[in-house]
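There's a structure below that I have some questions on.
Here the complex is missing a single protein chain, while all its other protein chains stay put.
Going by the order they are written in, the chains are A, B, C and D; count residues from 1 in each one.
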Amino acid sequence: MTPIAIDASAMMQGLYCILPEILIVATALFVLFVDLILPEENRRILCGVSIIGVALSLFTVFAMGPGKISGFSGAVVHDGLGAFFEIVILSACALTLLMATGYSEWEGTHKGEFYSLLLLSTSGMMFMAKGTDLMTIFLGLETLSIPIYVLVGFHRHRMSSVEGALKYFLLGAFASGFLLYGIALMYAATGTTKIAQMVPMLYDARLAASPVFLAGVGLLLVGFAFKVSLVPFHMWTPDAYEGAPTVVTAFMSAAVKAAAFAALIRVLLLTLGGLQPVLWKVLWVLSVLTMTVGNLSALVQNNVKRMLAYSSIAHAGYILVGMVSGDVLGGQASLFYLLVYAFMNIGAFGVVMLIAQKEDEGYDIDNLAGIGFKYPALAGLLTLFLVSLGGIPPTAGFVGKFYLFSAAIKHGYIWLAVIGVLNSAASIYYYLRIVVYMYFLPAKGEVPVPRPPRIAFSLALCASASVVLVLGIVPSSVLEFAERSVLSLLM
Amino acid sequence: MEPILFIIFGAIAVGGAIMVVTRKHPMSSALYLILTLFAVAALFVLRQAHFLAAIQVIVYAGAVMVLFIFVIMLINVPENKLPMERLTGLRLLGVVAAGFLILESAILARRFAMPAGSTADAGSVQAVGRALFTDYLLAFEITSVLLLAAVIGAIALAKRKI
Amino acid sequence: MTWIPAYLSSNLLTALIFFPLAGALLLFFLPRENPRLIRNATLLVTLVEFLLSLPVAIGFNGATAAMQFVQRVPWIPGYGIEYHVGVDGISLWLVMLTTFLMPIAILSTYEAVEKHVKEFMIFMLVLEVGMVGVFLAIDLFLFYIFWELVLIPMYFLIGVWGSERRIYSAIKFFLYTFAGSVLMLVAIIALYFHHYAATGVYTTNLLRMYELSIPVKLQFWMFAAFALAFAFKVPMFPFHTWLPDAHVDAPTAGSVILAAVLLKMGTYGFLRFAMPLFPVAAVDLMPLVATLAVIGIIYGALVAMVQKDMKKLVAYSSVSHLGFVMLGLFAFNVQGIEGGILQMINHGVSTGALFLIVGIIYERRHTRLIEEFGGLSKVVPLYALVFMIVTLSSVGLPGTNGFVGEFLILLGAFKTAKWYTVFAATGVILSAVYMLWMFQRVMFGKITNEKNRHLPDLKPREIAYMLPLLVMIFWIGVYPQTFLRKMDASVSAAVTRIETKRQAALGERPQGETLLARYFDVKK
Amino acid sequence: MVTGILDYIWLVPALPLLGVLLNGAIALFCERPLLLAEAAHGDEGHGHGDAHGGHHAPAPYRKLVAFIGPAVVGAAFVVSVLAVLALAARPAHDRFFVQVLFPWIQAGGFSAPAALQLDPLSSVMILVVTGVGFLIHVYSAGYMSHEKAFARYFVYLNLFTFAMLTLVLGSNYLVMFVGWEGVGLCSYLLIGYWYEKKSASDAGKKAFIVNRIGDFGFMLGVFLIFWTFGTVNYTEVFAKVPLLSANGVLTTEIATAITLLLFVGAIGKSAQIPLYVWLPDAMEGPTPVSALIHAATMVTAGVYMVARSSSLFLLSPVSMGVVATVGAATAIFSATIGITQNDIKRVLAYSTVSQLGYMFLACGVGAFTAGIFHLMTHAFFKALLFLGSGSVIHALSGEQDMRKMGSLKKHLPITFTTMFIATLAIAGIPGLSGFFSKDEILWKAFSSEHGHIALWAVAALAAGITAFYMFRLVFLTFFGESRMEPEVEKHVHESPYSMTVPLMLLAVLSVVGGWIGIPEVLKGHNYFEEWLAPVFAQGAAGGHGAAGAHGAAHHPVALELGLMAGSVAVALCGIGLAYYLYRVRTNKPKEIAEAVPGLYDVVLNKYYVDEIYDFLFVRRIVNGSIVLWQAFDAAFIDGIVNGIAAAVRGAGDGVRRLQTGVVGNYAFSLLLGAVLLVGYILTR
Partner (left out) sequence: MMEPTAYLLLSGILFGIGVAGVVARKNALIILMSVEIMLNAVNVAFIAVGSHLGDPTGSIFAFMVMTVAAAEAAVGLAILIAIYRLKETIDITELSVLKW
């Protein structure tokens, strides 16, 4: 029996490669520890600690640069794509934490577990974004999911919260089954779970056309589609989003989606580049269905949180438009959009969270009536985020959509683009409906007094707003970054 | 030898699984599930995956199912308050769809062109352990994070008072 | 242009676009409690903006068709998207119209807008940014951004400060125009990639696109997409139903700007984009466009005739007037197009003035129903005089601006499309019918409603903002050369470009090819 | 000195414009506050307002207005006379002067400068316009002196003069069109001067709109001219006629199209069938306005335009025929209506329509000179008639119904005398102006190559009817028993000098006006024809030979004299009949009317043309538009729009119902997706 030889330098490189994740996990543990020793009143420190950890991690990501570092026998890789998504995920996490400072106080989520789970989930997302082995990706997915199931149900005295958690959990587990089955089929067809090893095999036309492999990819797609809530795998989304504590909803809508898309992009762009001729129809249909169903359902919602949930479904459809063509422009557009989407969506949830003062009740759209001129800053910010979600210039949402649809048109998917733009036109209706309530309608009775935002909360909102505006006006640097990220994947 | 055992244990597994999904009381289901798990463990043994077979019995049938049974007893829904299960149209459609899935997997299995096989040792404790601590070290570590999260989560959700 | 230093002239247009934005930012810091200060500050901003635009008009060289005062800065370099602005004879007067009308519109709100003055003014200024930008952008991407930018402030103006059905109208306005323009976005992107495929260069530069020769079938679809967006905006029959609602429910200043400038974005779009980019399709589809234009002219006039609400009447008259503009543009000759452009200006001045006039009476009586009035001439003679002049201008009486535009349009269109013109010219009769009828019912007769007996006549402020409009009415009517001269070269160049490109594109095609066969794969 | 005056020709329209500005300023700054104060005051004390209002000492500004208004027109007249003299001083072929003021509309190849053209034709017109116009302005100063909005009236009147002068002086069709529409506007404003009266403002609107229908044709004609000739300048157009008709560009069809379109304009402006309906209603305006606009000047613009375009008309026999037929038909048609009308001004209005028909008849048979000649003489005597009737109305405190007049001869001697002269003139009594011009038309209608015996017969009959109804008017008004209201009768008075002097001057002109065009057959010399010859020779040269101007040469002198005698006889018959019916057997008319009630009613009600138009067009269009608006716009288009919105919302509502809330269903959806996806991949 030969002893296991450990290559120290490879080990070090591997650890360096996952340094940001290590930092996050360490923070999570540290938070738990602090929670133990901290007196009840000073719980706010937990949030501060978490934010510092996230900031450190984010700094590390930047410090590591976009260079390619592979680790653990090719189970993970730190490359441009990974870095990009880590930035998206960590930003989303940071924004969420900033907002959580206030939210936790109102809704009683100031608990070590809360932050710790949030961070653990984040680490799972990062693994998912960086994983190059289907196993890593799967484990990342689960690591991100399990804390989220809990976080959705974190208000365990609120029926809707727990119900959302149950639905999300049951369906999540169900979908994991499909994902695993897909991976198993892929493994059966190729004999490996490492994406890098699958790529060369795909030059073999027989494999590329093998039904087992394709079915595997299809089921893998189902698993991811569930996470990013593509129709018809989306059914959990509105319920879980509505039930979850709003910070968690914001976090889910941005970060979880980004992470799942990260994996999807990695798999689709890289490994499955050769499968594009087969899969584009599937993606096309999924994209159209997702956009349309999401928008149509959002149209008739009276609960702002639920409306935003459906809107986030529709946005998954838009992002998928970038994947249909499966080329650099599409990937890059998706990346850009995910980044933008994280900021605008979290921003929107943030404002809504402030205005609605109570979970389960405050999110009725009537509650927004008369806010507009009474609280101009809040209403203005929400309007900005909604406008951006609607894809109206000069906001980043517009630039993002512009590139997504460009990618489709470039490859001749004109109808996809047409359906996309018509969808975004329809979506304007419900985004503007919120504006209508805020500005055009008088309040029924007293205008609700929004929660006074803490400094951290305001910071999060301002940061989101500036990103939405700045990227709307000068998007080129981020676009180039996204392009480099995609290219780094393909090279 | 293997085909016969495969058929026996396969049939047990399938039969157990069918019983799991058709029993009214969750406790019956749980017991049938344990049966299935054992049958699957036996199949693992057939495939020379001794390590996994052991884990299957110890962890799965042992720990996880105990947890299940514990919860079933904790919740302890009286017989008459168990959900009334009726096969509505949609459910029927669901079962049909599941049937289609099986059909599809059958078609896949028929069309399956397996890569060339090897007789290398893949499932022994040794082989698995070696792989686990070299190539799959990261995966192993991530599972620890995963389990940590699960523990925290379960406590956060289930403990009586926070 | 020599008297303007180069460093100024190259930054002038940028200053012109963004100065109101700076003004809007300034307003943010003014105290909400002092609406008077806010109003005056806004007025000052718009006046300065107008002064800024004067050097453009004066320094503009009418002898050349080239873009002038050009500024070009890379924006999203990897994709060939630039911040590229410039002015030529086609856009010059539309920009001037915008800057000219803004102070007037602002002045008209001094008493009309009482709630949320600060926000109102900010939206007005942002609106101006969008409008000026639309006319100055030479880059398709930039153009689209400004094009959409206009929607939001207008949406708010209608929705917050409008009258009864404002919400319905605001949403209708927004969705109608937005739905149209997103299809244009698709076409813009498709054009962008087509340019790349043809030349290997990524660019959204309109001038480069002009040089492109687009396959005929593709032209059809792209033209359709562009035309749809613009037709919604113009609005052409049958896409016009948002207009009466939006106009009626918008506050006066909003209606003024909406009618005077926003609608022109549509016609301008046709002239700047749809026609020169896709000349074959444009010319081939002329019968369709002209038919819709003529229907619009007659239909708008007829429906205007039976309106009971003054604002709605004016709104429908806009449909009619813009039908003229469209007919002129699709004459594809210098007369028609120059007439069209001039008519855009005219419509801006006259209809703007009409809305102001309705607004003045609305402020006094809080109703716009024609039947509520009658015999006003006796109590408000000055108002009656102004109303009369504007009415005549709208009717197109020679000596006023309306005539010159209409005449050139019909003259040009007569060459290209005789029978269309014959029908269109009946609009001249009908406009007299509905305008004079309204004027008569409001102004003439005995005072039937006691509430009208003590209406005050025009106040100095109202005179102050109506006077420039009256001056413009006569200026354009009597000496249109000021305006025509500067657009001549650009329009001629556009006409030539359309014709040569069309000839080139159709050069080797079989004679007697049917239109259907040209665009669809129709087998005989 | 005289030659140099031509360079100041712009003063002719400019002076009235100056009047507009000055009077406008006065109206705005002096009159308006007064009127407003009065309106407010009159409001408080209803009954007393009237008693005092009329007898205030006239405000000083009114004198100024009364001076400026006529003075500017008078000055324009002086300039005109000088200019025309200067023109006359030139040799006949050189009597032509164009002054370009500024480029007006230029676009591409199109150029229409704001330019004035003085030639024999326009000089006749400006003399008539400024001359008669001046007299009417003077008259107005008296007639309107009790009106509150005095300055406003003169603003309009001056503006009208300006527009009319622009019309006749313009050197191209577009400038003519400016004047053309301008006079229409002024007509609108002046008819609606008493805007508080609904009938007045209705009439104004009607006039404008009907005119617009004509303008529609005119404008299309101009387009066709431009695209045929490449220019709209008179000189260039007419100069190109021979060339273009030679090389086939200007075919007879195009010429017909152009001229018929132009003629549509003329029909509208000059109140010919079928667009004459506005003119009788136009009598709602103040009487001097009727005299100036609806008799002497504006309504003749159509004739002027046809004459101006003579060289085009001559290219198209069809158009000539149409013009002549319409003219003749209008002449007889409106003359018959004139018989039955009781409103003194309406009789004159229908008479005007009828006389305009004559002028068109003249143009239609190629006798443009005769047309213009009649235009001029008609301006004199018809203006006189209107002013006279105005004097009568003035005297009777606004009474216009002839049935409530009678025996005014003794009360209003000057008015009666002058009006009687005019009546003789219009009836065609030899020696007076009307005789010469009308007779020339009749003769040309018979003799010209475009003419026809039927045209002559109709025209002659119309002449008889004219004589009849004009004398009916005179007899009813000035002779017989007084049928006045007693209250009115007390106040009857002869008008002031400012009114009677113009009457007298016009009477003189009505007499002598014709003497410049005495036909050669009467041993006279037709100076008028000679003066206009250069203008129409142009056209004749381009047309079918010199038919129009010299047609008479082909016919024996005796025939001409005979026809002349015949027409005089017809006129005398008419007069005789009128005498018989309204002086001798005064209850006969009633009997006749009762004998043929249907016919009488039809004629009395102007053949119900207004009602027919109303039924056929106005109401149809209005009702149709309401349907368009409510059914098409609101229901159909918005129905689609809102329908789409509702459908989308409905779809949304449908889709959301899929979200049942039950996890099993969600799982089913997921499963279905997976099954389909894998199924697609397998069956692909």
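The rule we apply is simple: a residue touches a chain if its C-beta (ideal position, glycine included) is under 8 Å from a C-beta of that chain, and two chains touch if they have at least 3 such contacts.
Quick caveat: nothing in here was measured; it's all calculated off a predicted structure.
A.B. asks: Name every displayed chain that the left-out chain is in contact with.
C.D. replies: So, taking every chain into account, the missing one touches A, B, D.
A.B. asks: Which residue, A:167, A:257 or A:315, contacts the hidden chain when the whole complex is considered?
C.D. replies: A:167
A.B. asks: Where the complex has a chain not shown, which of A:48, A:177 or A:376 is the residue touching it?
C.D. replies: Hidden-chain contact among the options goes to A:177.
A.B. asks: Where does subunit A touch the missing chain, residue by residue?
C.D. replies: Within subunit A, the residues that touch the unshown chain are 135, 138-139, 142, 146, 149-150, 153, 156-157, 159-160, 162-167, 169-170, 173-174, 176-177, 180-181, 183-185, 187-188, 191-193, 238-239, 242-243.
A.B. asks: In the full complex, which residues of subunit B touch the absent chain?
C.D. replies: On the subunit B side, contact with the omitted chain comes from 2-3, 6, 10, 13-14, 17-18, 20-21, 23, 26, 29-30, 33, 36-37, 40, 43-44, 47-49, 51-52, 55-56, 59-60, 63-64, 67-68, 71-72, 74-75, 77, 81-85, 87, 91, 94-95, 97-99, 101-102, 104-106, 108-110, 112, 114-115, 117-123, 127-128, 130-132, 136, 139, 143, 146-147, 149-151, 153-158.
A.B. asks: What residues on subunit D make contact with the chain left out of this view?
C.D. replies: Touch set of subunit D with respect to the missing chain: 656-657, 659-664, 667-668, 671.
The rule is short, and it goes like this: only the chains that are shown with their structure count from here on.
A.B. asks: Name whichever of A-C and C-D has more C-beta pairs touching across its two chains.
C.D. replies: C-D
A.B. asks: Just the number, please: Cα centre separation of subunit B and subunit C in whole Å.
C.D. replies: It comes to 69 Å between the two C-alpha centres.
A.B. asks: I'd like the Å distance between the centres of subunit A and subunit C, where a centre is the mean of that chain's Cα atoms.
C.D. replies: Going by mean C-alpha positions, subunit A sits 43 Å from subunit C.
A.B. asks: In whole angstrom, what separates the CA-based centres of subunit A and subunit B?
C.D. replies: Here the centre of subunit B sits 30 Å away from the centre of subunit A.
A.B. asks: Enumerate the residues of subunit A that touch no fewer than two other chains.
C.D. replies: 211, 215, 429
A.B. asks: Using the touch definition from the top, which residues of subunit D touch two or more other chains?
C.D. replies: Touching at least two other chains: 645, 665, 667, 672, 674, 678, 682.
A.B. asks: Provide the residue numbers of subunit B that touch subunit D in the complex, in ascending order.
C.D. replies: Of all residues in subunit B, those touching subunit D are 90-91, 93-94, 97-98, 100-101, 104, 107-108.
A.B. asks: In the complex formed with subunit A, which residues of subunit C make contact?
C.D. replies: 75-79, 115-116, 119, 141, 144-146, 148-149, 151-152, 155-156, 159-160, 166-167, 170-171, 174-175, 178-179, 182-183, 185-186, 189-190, 192-193
A.B. asks: For the complex, give me every residue of subunit A touching subunit C.
C.D. replies: 372-373, 376, 387, 392-394, 398, 402, 405-406, 409-410, 414, 417-418, 421-422, 424-425, 428-429, 432, 435-436, 439-441, 474-476, 479-480, 483
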